[in-house]
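Note that one protein chain of the assembly has been removed; the remaining protein chains are unaltered in position.
After this line comes subunit A, so read on.
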Amino acid sequence: MPLLDITDLTKSYAHAEGVTPVLDRVGFSLKAGESAALRGESGSGKSTLLHLIAGLDEADSGVIHFDGQAIQSLNEQERAKLRRDRLSLVFQQFHLISTLPVLDNIRFQAALCGRYDEMFEQELLGKLGLQDQLHKYPHQLSGGQQQRVAIARALLHKPALVLADEPTGNLDEQSSLQVMSLFKDLVQQAGSALLMVTHSREMANYLDHQWWLQHHTLSLLSASDD
């Protein structure tokens, strides 16, 4: 059974000028431990798809099954629990809690779901090079360092699925490749599946599958498509 199974997902936004379609009967699936990149032009609906999977937004129609459970059937509280316990989100803007030091930021979600693993934390900190930054506040770190903190926070509780939205979008090319390589390894080590929105073909090549979102529909890319 796939970890994530999406069928006929449709989403549009209504506004004063009319209705803008974003996703039209989109469907795909992802098994546990697999990784996939979601590519597409700007405004094609990649982030919307990620938000729908995380239960942050409501689809017009279609079904998202996570580990056999339809996300649409969950109420706000249950969705919050799902995000806390089974998912992790990594964003281009890091979304760290600016008023807490690095160590508290990293432990935050693990503390929330009660799955704190000290050994794994040490491993993450070592691999991400954050040992000397633990008592600093986010604003005292560079963008690359902040993203590493966000990655550590996302993985420490070993989620079933990591949803990443342009996680290296704020970094320079060299830092991006370093972070991406680490990210992929650590996701694997955590045993998580990864669905990552990216513009970059190079980044996408790190992952098992690539999906292309165009004209509101999704298609699987083969290696020759690029």
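Methods note: a residue touches a chain if its C-beta (ideal position, glycine included) is under 8 Å from a C-beta of that chain, and two chains touch if they have at least 3 such contacts; residues count from 1.
Throughout what follows, contacts and distances are computed from a predicted model.
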- Leaving aside the chains on screen, match the unshown one to its UniProt name from "ABC3 transporter permease C-terminal domain-containing protein", "Anti-sigma factor", "NAD(P)H-dependent oxidoreductase" or "RnfABCDGE type electron transport complex subunit D". "ABC3 transporter permease C-terminal domain-containing protein"
- Would you mind spotting which of A:V19, A:A70 or A:A111 touches the chain that isn't drawn? A:A111
- Note on the structure: Note that subunit A touches the chain not displayed via residues 47, 51, 54, 56-57, 76-77, 80-85, 87, 89, 95-100, 104, 108-109, 111-114, 137, 141-146, 170-171
